[in-house]
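With one protein chain held back, the other chains of the complex are shown just where they sit.
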Amino acid sequence: MASHAIAGHDDGHAHTHHTTTGLDNRKIAIWAFIGSECMLFASLISTYLIYKGKSLVGPYPHTEYTDAAGKVFPAILDIPVTSASTFVLLMSSLAMVLALQAVQLKGTPLPANAGWWTRAQRSSQLWLGMTALLGATFLGFQAYEFTAFVREGLTIKTNLFGSTFFTLTGFHGAHVTVGVLWLMSLLWIDRTRGLGPKDELVVDIAALYWHFVDVVWIVIFTLIYLIQ
Amino acid sequence: MATLAAPACATAPASTQSGLWSWIATTDHKRIGTLYLWTALAFFLIGGLEAALIRTQLARPNMGFVSAETYNQLFTMHGTTMVFLAVMPLSAAFFNYLIPLQIGARDVAFPRLNAFSYWVYLLGGIFITLPILFQVAPDGGWFGYAPLTTNQFSSGPNIDFWVIGLQILGVSSLAAAFNFITTIINLRAPGMTLMRMPMFTWMSFVVQFLLILAFPPITVALVFLLMDRFFGTTFYAIAQGADPLLWQHLFWVFGHPEVYILILPAFGLVSEVLPTFSKKPLFGYNVMVYSGIMIGFLGFGVWAHHMFAVGMGAVADSIFSLMTMLIAIPTGVKIFNWIATMWAGEVRFTVPMKFAIALIAMFTIGGISGVMHSSPPADLQQTDSYFVVAHFHYVLFGGSIMGIFAGIYHYYPKITGRFLNERLGNVHFWLNFIGMNLTFFPMHFSGLLGMPRRIYTYDAGQGWDLFNLLATYGTYLLVIATAVFVWNFVRSRTRGAIAGGDPWGAATLEWSIPSPPPEYNFAQIPTVTSRYPLWDLKDPSWHEGEDSHGDTGTPGPSPLREETETHTAKALGIPMPYPTAKPAFAALGLVVMFSGLLFLRNDLFAVAMTVTLGGAAMLIGGLYAWLTSPLE
Amino acid sequence: MSHDAKSPAQAHAHPTGATYLKVAVILTVITIVEVWAYYIPALVASPLFNPSLIIMSAAKFAIVVLFYMHLKYDHKLFKALFTGPLIIAGATILALLFLFAKISL
Partner (left out) sequence: MPKLSLRQAASTALTAVALLALSGCGFTEYPNSTFNHHTDFNTAIDALFQRLIFWGTIVFVVVEAGLVYTIIKYRKRPGGPKPRPIHGNAALEITWTVIPALILVLIAIPTVKTIFQTQADAPAGALKVQVIGHQWWWEFRYPELGIVTANELYVPVGRTVEFELTTRDVLHSFWIPQMGGKRDLISNKTNYLWFTPNADLGTSAWNGFCTEYCGSSHANMKFRLYTVQPDEFDSWAKHQASPAVFSTTPAPVTTPVTPVAQVSGADSTAPTPATTIGYVFPRERLETEFPHVIPQTPYPTGLSFDDALLAGGDPARGANEGFMLGGCIGCHAISGVPGAVSEIGPNLTHIASRHTIAGGLFKNDAPTLARWIKNARHMKPGSLMNTIGRGEYDPILKTTNTGGLDDRQIADVVAYLMALK
């Protein structure tokens, strides 16, 4: 039942009714939603940057900090780990776009001499699963990062950096989490009933969301991690 | 409320559904619009009652009518209620009711999301309003400046209700905005090009974009405050080096666009009323559209004019000052175009028309004082004084409320099938008009004569006594005026004169169908060939001798047909969305989820978790059930 | 714009899997350059470090949006729905950074 609805008869008259632009309601709504999210992340990122360098006590992101008791806190950001997780998220976007393509291509006959790559491109389950997996990996990295920071003495209460950092990346992580759950439910539908070209839109919308979450990370990675 | 379901129009057949449950489960944009209207009017009365108490306390120097603490709760809740629970939802009532009708659609794009928006609004509104009965209402002012609103300085639950309540209300506004953007882009009838849309729909369209862009910053600001209050983060913690201006900027990045969210729907409504009662098309339609867009766009670049006293520096002050002044230009164009609409027309002084004319007259006063604020050195004498209070009540009451009343008198016949009583309407109008000027005009003086705002008491002999007394008398007139209106509004439901489909001789699609409209709106989706389809239909020669500007369509018979009969959707074979209470259930879940936080104040961690997770489960369950069941 | 009966998917040729792969390679390369630059103290000290990092990240942003989100190929309505808010969001960030003296005119 779930699959039936999500894939076809969601809110919105698109499938049964004529629309002015010929576009689906849901796709318009998701783009408007993404526009709104731009402002959400703009506010969060601005806050981080505004408070950058204003923390009274450490740990600090890029520099060492020695507290009153002489305890030394190294610069806290772990660029190698985050670079890896950034790469993982980028690749998940590739997987996502291939998943969409796979759904679109379903049903078109495979050329007889199709190689493994051509075949692989037809497997929506492979790519949906891959995207979700990469997303989950990213979350794993984040969980590791957060716990490491807490261990090193940075919590959300410690200083302005801690509050802004955890909130900004936490908001992003929450978006990724929603995305992973969304992808998993698509995967489930695909496995139970199969997604085909008629479901293109449903996958497209999830994909738009997923890519947006990815581009936000692109910005965060540069502004928060790399720029000092 | 259930009586509302029974149509008052003698010509309309009995509605297919009635009873309380049918309202809870409704997905019909018209019924949701009606719910918004009633609820928002109720909140308007509450906000007005708070204002009346405020004014009573200020009637004379050193009054002891209410305590300082109560007073502070009163003005905070008055501002919050009027802005978030009265004027915005009153506008939303019209978005809901009118937009689909004006663009020739059967419903909004996402009917159930629409119901969800309403229920979140209602429950969020109750959540934020109830505490005043227990003297624990929010008391940080409607813009809740940090650090006053942090735990350190407001350790009671008062501000908790405010932070959580606004967060909840934001969800409602955002969900509705996505819905209407999609609706307007995508559900227009054939031939209803963007530049043929009625001006109300256009202004609403602009407002939806303001909503989706202005609410995220306040959401973020509130999340920070919420986390500071409940989880010990440091966003506004002074001891940790926080900068209180962060809150102010984030708030006003929202707050200024918000004031245009409050005014543009009213502008749209009077742009419907004025042409109708002048028997003339709207003057300069295109320019009216562009100026609306300009106002919305510029509105994002002026926020810091609320902060001229914080010491931003001369450069920033200058930039924001100039940007603010710019807004006067597109707004002025609107004012002049409205006057030009009536020029050479046939002006009929019906009640809605009077309110519309009053908007022009009164908003201009507020706009001019706005321009006086926009000059920072002058504003240093005005800010946080009663001069500002005068400014914003002239734009809000003289603008938004006048426009909304114009809309209510204009559309009541469409909504109920009956007219509001004209005599009572006139009494309401004149008391309202005189009352508002008596209330708010003296505030210009008390402000310039040095009276700060948000003071619960003042000494005699400061030169303010007379102005305060006048303002209080004015408020009592407004109370009477409002009571007359309420009486009229309730009474006319059953006793008003019967109105036909097009009682005013208006030009747009919503008037081409019966009043009240049948559940399916249009038996046949109309085809539109001009901006004034109904005038084309009724008097094809109406635009003879016109100049070349207007989109009055292609010559030849109008394809539009007036619908005079009401059927059931079933009889016509029109699929309608199933009624469902799932959105209401999900909305309840959302509110329960957020309220869980309240228990953290008393360190009831387990209770908080239980309530929050319970609410989240309701929300997710409701959403899941709703998304997985077919719409129609 | 109204009554564009064709569905966007059919209206425009979609890129193929190969394009997507190419895009991924470009994204990876830019990321590697970014991280590499981070570890060269001379570069970090240079006044061009921040601008170039921002440009690189903007490039990645644009590539993902145009190709993976198909904005390049899709209905122009979506472009408007995305770029409008993006411009306002970007301008807001800049204005805030200016107001908090993080950047100057």
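All chains are identified by letter, namely A, B and C, in their written order; residue positions are counted from 1 within each chain.
Please note the rule applied: a contact is a pair of C-beta atoms (placed from the backbone, for glycine too) under 8 Å apart; a residue touches a chain by one contact, two chains touch by 3 or more.
Owing to the predicted nature of the structure, the values given are computational and were not obtained by experimental measurement.
Taking every chain of the complex into account, the chain not shown here touches B.
Listed residues B:F445, B:W504, B:F585 or B:W626: the one in touch with the omitted chain is B:F445.
Remark: the omitted chain is touched by one listed residue; of B:V220, B:A242 or B:I574 this is B:A242.
Per the touch definition above, the residue from B:A59, B:V310, B:L424 or B:L627 contacting the chain not shown is B:V310. Counting over the whole complex, chain B has residues 61-62, 67-69, 72, 140-141, 145, 147-148, 153-154, 238, 241-245, 278-281, 283-287, 309-311, 313-314, 317-318, 321-322, 325-326, 328-329, 332-333, 335-337, 339-340, 342-349, 354, 357, 360-361, 364-365, 368-369, 371-372, 375-385, 430, 433-434, 437, 441, 445, 448-463, 542-550, 552 touching the chain that is not drawn.
Basically, only the chains that are shown with their structure count from here on.
Path length between chain B and chain C in the touching-chain graph (shortest route): 1.
Between the CA-based centres of chain A and chain C the separation comes to 15 Å, rounded to the whole angstrom.
In chain B, 185, 188, 192, 212-213, 217, 243, 246, 253 are the positions where the chain touches two or more neighbouring chains simultaneously. Annotation for chain A: residues touching 2 or more other chains are 20-21, 23, 28, 32, 35-36, 39, 42-43, 50.
Looking at the complex, you find that chain B touches chain A at residues 107, 109-113, 174, 177-179, 181-182, 185-188, 192, 212-217, 219-221, 223-224, 227, 231-235, 240-243, 246, 250, 253, 575, 624, 626-632. Against chain B, the residues of chain A that register as touching in their complex are 1-2, 4-6, 9-13, 16, 19-21, 23, 25, 28-29, 32-33, 35-37, 39-40, 42-44, 47, 50-51, 54-56, 156-160, 162-164, 167.
Chain C contributes residues 1-9, 14, 16-17, 20-21, 23-24, 27-28, 31, 34-35, 37-39, 44, 49-50, 53-54, 56-57, 60-61, 64-65, 67-69, 75, 77-78, 81-82, 84-86, 88-90, 92-93, 96-97, 100, 102 to its touches with chain A in the complex.
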